[in-house]
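Only a single protein chain was left out; the remaining protein chains are all shown in position.
After this line comes chain A, so read on.
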Amino acid sequence: MSLREQYIALMTLLRKEIRRFLRIWPQTLLPSAITMSLYFVIFGSLIGSRIGEMGGFRYMEFVVPGLIMMAIVTNSYSNVVSSFFGSKFNHSVEELLVSPTPNYVILLGFLLGGIARGLLVAIIVTAVSLFFTRLPIYNIGIVMLVVLFTSTLFALAGFINGVYANNFDDISIIPTFVLTPLTYLGGVFYSLDLLPEFWANVSKLNPLVYVVNAFRYGVLGVSDVNVTFAFAMIAVFTVLLFFYSMHLLSSGKRLRQ
């Protein structure tokens, strides 16, 4: 395939992915807006007003970046895992496998779909958050980079989950039992400074801590971890997962007999 044909194939897949999540918006876009609004009301306004400041900011301001990042992580992940597993389940993935579309274009198409949903949900949640608090942007470049890297990283993780999944239970196990606990323990609602030293160090083994803090640094200018190190970790894991995903596609694991 020429580069132009590959670009056409990529745009076709991306268009299809975006159409898919827009078509089922009550399942893909609305839940995050509602859930995050509840978080803003309960944790930000009702409880937050009694907590006072955290990390030098009002509690509402402190939690908003983490909540936006939480929405990006869950949406980019679940978009790819459900779309890819769905196409495996109904065998429509064969439309791609029999075509001359290269594997990296197939992977990029699904990733861009996940990134697009992550970004759209981030915009919706950010817009909702503005009803509750102001959102100072400390460094827009860092904000954009973290959003891009994080949505890519979790879209890749969703893709790998989709390849290995054998049934619909398998695509909800990781989000429910791994992603959600890690997100809640990833410093979305509190600063690691509040934890005893031992638990603060244990928390630093949680990759979500780096994602949340890097984003919070971009928005508020404060972070519990070294931001450069956080970027390095996100970049390293993104590259590793990308090559592992490519290996899965090339070997045809769970896709070709």
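Everything that follows uses one rule, which is that a residue touches a chain if its C-beta (ideal position, glycine included) is under 8 Å from a C-beta of that chain, and two chains touch if they have at least 3 such contacts; residues count from 1.
One rule holds in what follows: contacts and distances are computed from a predicted model.
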{"item": "Among \"Choline dehydrogenase-like flavoprotein\", \"Chemotaxis protein CheW\", \"ABC-type multidrug transport system, ATPase component\" or \"Sarcosine oxidase subunit delta\", UniProt-listed name of the chain not shown", "value": "\"ABC-type multidrug transport system, ATPase component\""}
{"item": "Options A:M36, A:M60 or A:L96, residue touching the unrepresented chain", "value": "A:L96"}
{"item": "Touch with the omitted chain, as defined above, among A:S87, A:S151, A:T183 or A:S203", "value": "A:S87"}
{"item": "Where the unshown chain meets chain A, residue by residue", "value": "1-2, 4-6, 8-9, 11-13, 15-16, 19, 23, 86-87, 90-92, 94-102, 252, 256-257"}
